[in-house]
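With one protein chain held back, the other chains of the complex are shown just where they sit.
Entry: subunit A
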Amino acid sequence: MRFRTFAAFVAPSLLLMVLFIAAPLTSVFVQSFFVTQPQIQRVETERCTAGFLEQQCTTEIKNVPVLDENGAVVTTTRFVGLDNYRAVVRPDRAFAALSAWDWQALMSIDFWKALRFTLTFTLVTLPLVVGLGLAIALAVNNTMRSIRGPVIFVSLLPFIVTPVIGALSIRWLFVGDGILTRAMEAWSGTEIAMFAQGWTIELLMLFYRVWHVAPFAFVIFYAGLQTMNRETLEAAMVDGASRFERLRYVIVPHLMPLIVFVSLIHLMDAYRVFEEVVGFRSQAHVISLQWLTYDLLQPDDAGNRAVSRASASAMLTMIGIVILLVPLLRKSWRDHKGAR
């Protein structure tokens, strides 16, 4: 292909990627080193507010932002270096907690609490999603051709449900007097409150994510199984390989590129865990890094939002994903080079 033709084909998507991925990313990166503040003046005013019977009036000195002639708030933006990152990570307190071996003190810093959960969540769900996806794919591949269609359809259903809705449904099933909690109470004879302590909520979150994403892994692996070379498998059977040995030495190596692909996608997705925290209302017990960014960005009643700290938190989340992906990316890069 001539370079001009190539460029003409690639240019539109490059342009969109620059516009919607690179530009916002750069802007967040830059914002994370700056703080924008309104100029505040102290003004003495009398304010009267409604009581039920009588008005309450008070004269006080209030902090009020300064407005310019167009009615816009006057702001100043200044470079603060790594201050925003320090405010999120709290290296001084984290270091003190680490050197005193005080796990609880470390977990009382929001960022470290979120990082602990995000990593646990990502690393525990990964093998479960890959394993369960592979198991379903093998099972479906071995069922009768006539019922394969319906089975595939049913297995895919969890993946079709919108994540927040799925999380909410699980919550409603297990909350205080949800039907599944009631059933477990009747069966075990003890009172069960799934949302009263952190570890049960965490279990539900893990369960929900595996239930939701395993169908994705299944579809990819099932497609991979269709390209399996029958003769290799039959040769292995002639050589007396057991079912497990065939899986271990023939099927898994064949599917390896797909397993890497599914792992890559899942790592990126799971590290951005967010819907579960909102859906299960888990923020008292567990929070994730993505939720932390969202919480900083969410304005309070008076309209304040911590954009700079949110940018720092978002950049830290991205750095975390990149670190997690490096080993897998290096492996596929080596395979790619090897194949050439």
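Here is the rule we use: a residue touches a chain if its C-beta (ideal position, glycine included) is under 8 Å from a C-beta of that chain, and two chains touch if they have at least 3 such contacts; residues count from 1.
Operating definition for what follows: contacts and distances are computed from a predicted model.
Participant: Under which of the names "Peptidase M24 domain-containing protein", "Globin", "Sugar ABC transporter substrate-binding protein" or "Stage V sporulation protein AC" is the non-displayed chain listed in UniProt?
Facilitator: "Sugar ABC transporter substrate-binding protein"
Participant: Quick one: say which of A:24, A:176 or A:327 touches the chain that got left out.
Facilitator: Candidates A:24, A:176 or A:327; residue touching the omitted chain: A:176.
Participant: What residue numbers in subunit A mark contact with the hidden partner chain?
Facilitator: Touching the missing chain: residues 35, 37-40, 45-57, 62-65, 67, 71, 73, 87, 104, 107-108, 110, 175-177, 193-198, 281, 283-285, 295, 299-304, 306, 308-309.
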